[in-house]
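Single-structure report; data block below.
Just one protein chain is left out here, and the rest sit where they should.
What follows is subunit A.
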Amino acid sequence: MQKLSSDAPGWNAVRSLVGSPFNAVLTVIFAVILFLALPPFLTWAVFDAAVFPAVPETCRTAAGACWSFIVAKHSQILFGIYPFDERWRPLLVCTLLIGLLVYSIRPSAWRARLAGFWIVALMLSWGLMRGGFAGLASVSTDNWGGLPVTLLLTVVAIGIGFPTGILLALARRSDLPVIRLLSTLFIELTRALPLLSILFIASIMLPLLVPEDLLPDKFSRAVIALTMFASAYLAEVVRGGLQALPKGQAEAAQALGLSYWQCQLKVILPQAIAVVIPALTNTIIVMIKNTSLVLVIGLFDLISSGKAALADPEWSSPSVEVYLFITAIYFTLCFGFSRFADRLEQRAKGPSHE
């Protein structure tokens, strides 16, 4: 068998296509599933689907998917209960944030000024959404909704949570007992609580404890809760990377005269983070999806605004179509991030090919 398989060219071609027997079985199973599932799905989603004109009547007669609903309601799904006449503002914010995310993917963009771009973009986003200056109508965060909420929560929670997580991880390995204890306490407490209860504490208990004029609005409280949660989890992932490094690396850096922070920034962290990129990616993708939990405290993220759009009695509630649409947005965000992380990992692994 063995001999035959390595000699016969035809067999080799098959082998290179399906690999080992186990993989061959998997391939067959997937082929069968695709064969059974794809045609009916395509019939529903494409051939029998109704798109134009985007009115309720189109869907009543359609045998397949009702995309007219998405076409008619996309603005409400994407921007929630944000005042209709002001929707150019969240649209601009989403364009800005997505544009900057795409820009940030290129290694040539990774310079100190990128951090500056992000700070400016986030402040601009906040200002545009909130309004109340330069003739822009003021829109309270209670009326924000949809994609900009999801994007802002994600970017801020991870953008602040990641550096905070790194600091927490370093603090947890510090020589100073007080710093070590504080960091350990924070991480363990935060990880011991489900995100839902942290969100409830932020939205229901804080208003009971803190005087009203000192209390940040609901959106800011959600941001803080998500950031805390992300930083505790990311801290533990980074700590795993720190522990994987041999002691000799820090010693060599110290012996050369590098200070503690120079040693961490130039020698330890680049290596520690590179080894945990897969785990970081995993945690960050979970965090992106966790932002949808803010619906329990009454914030309108993408999923809640999709649900709200479905409540229109004129339409026949095409919920599968709406959730597929939202799924596609989440998939783009998460899959895009995971490809980005893959590239980072390749770059960290391979020798530089300048």
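In this text, a contact is a pair of C-beta atoms (placed from the backbone, for glycine too) under 8 Å apart; a residue touches a chain by one contact, two chains touch by 3 or more; residues count from 1.
The rule is simple: contacts and distances are computed from a predicted model.
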| item | value |
| --- | --- |
| Protein name, per the UniProt record, of whichever chain is missing from view ("3-isopropylmalate dehydratase large subunit", "Nitrite reductase [NAD(P)H]", "Amino acid ABC transporter ATP-binding protein" or "NADH-quinone oxidoreductase subunit NuoE") | "Amino acid ABC transporter ATP-binding protein" |
| Residue among A:G135, A:G248 or A:P313 touching the omitted chain | A:G248 |
| Candidate in contact with the missing chain, chosen from A:L92, A:I105, A:I224 or A:L258 | A:L258 |
| Full-complex contact with the absent chain, from A:A274, A:L295 or A:A308 | A:A274 |
| Contact set of subunit A toward the excluded chain (per top definition) | 246, 248-249, 251-259, 262, 266-267, 270-271, 274, 348, 351-352, 354 |
